[in-house]
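Every protein chain of the complex appears in place save one, which is left out.
Each chain gets a letter, A, B and C, in the order it is written, and its residues are counted from 1.
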């Protein structure tokens, strides 16, 4: 189990390979990578993520422990960036390793659903129309509630 | 959309990075990697995968088209190896890209469930106790039936 | 018409493919399997549980009820174990 909360950029593929190398003998690995989204309708030039690092590490560690026990994961990692990011850059990566595919998928989806609502990061988008704080979504609360 | 059926080894992280590089502006990517499993209880020295390549390409292409339409994917790739593999080596990788995480997860899980039952590969395990064909699992039929 | 065999079906028959010329009465893949089984006891034994035999026609997965007229390759194989 590993948590990394960092202002440094990370390489999604290199992280996946390190994660897989540590899990010899396991059958199924899932990697989720979340990137700064930008569409022609709503172009984003930068995304600033504010973070409360001490709380983030506590929250992410608790999520990993819960997911590991619940889905019988052999390994799980969360990497979460903060600071100023450009469109297309990776923000977050969640990786899970399990003997069976269903557990690896469910563990990764569980972690992402909890990260959206329970990890102390706050997003501020900047584009041609100015800067705004991203509001929390009701959809994200509903996604998390699926696991209750 | 891309399908690769090959006897060549592939690099999971490098494949993820190529896939992500092509999808600038999208928010969510899921990579599933399936590896040759080996446990102390049931050690596997090699896994031989037999394949009917022409049918595999047709089946995998149809699965990708179905998943892309159903989950509104921006991109999706399947890489599937055959031939003789050692324990720990990647067999299969599925990658999906979407504006939203739920679709990327569901698309990847849908593709894996279909690959298990509808892709013309046949697995033969070799270990200290000899060689045996892996039987199709009822669980895999049930997993696929979830999407009906 | 060419017939392909895979996995344990290929092993039991001791061949990966063969050329056959089925007579007029052989309309579907099911008919073809019956006809092949009549000609060859090893084949009859290998396909005894028909529910364990899958089929493809010109590299398209199809049920045993599919007519074979016009096809050039029929493949017969056990349940698939991909992924």
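By definition in this document, a residue touches a chain if its C-beta (ideal position, glycine included) is under 8 Å from a C-beta of that chain, and two chains touch if they have at least 3 such contacts.
As the structure is a prediction and not an experimental result, all values here were calculated from the model.
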item: Omitted chain - touching chains that are shown; value: A
item: Selected residue (touches chain absent from view) among A:12, A:34, A:90 or A:107; value: A:34
item: Absent-chain interface as seen on chain A, which is shown; value: 34, 50, 52, 54-56, 58-59, 80, 91-92, 112, 115-124, 133-136
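Here, only the chains that are shown with their structure count from here on.
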item: Most distant chain from chain C, judged by the mean position of its C-alpha atoms; value: A
item: Most centrally placed chain, judged by C-alpha centres; value: B
item: Separation of mean Cα positions, chain C and chain A [Å, integer]; value: 48
item: Residues within chain A bordering two or more other chains; value: 101
item: Multi-chain contact sites of chain C, meaning residues that touch two or more partners; value: 83
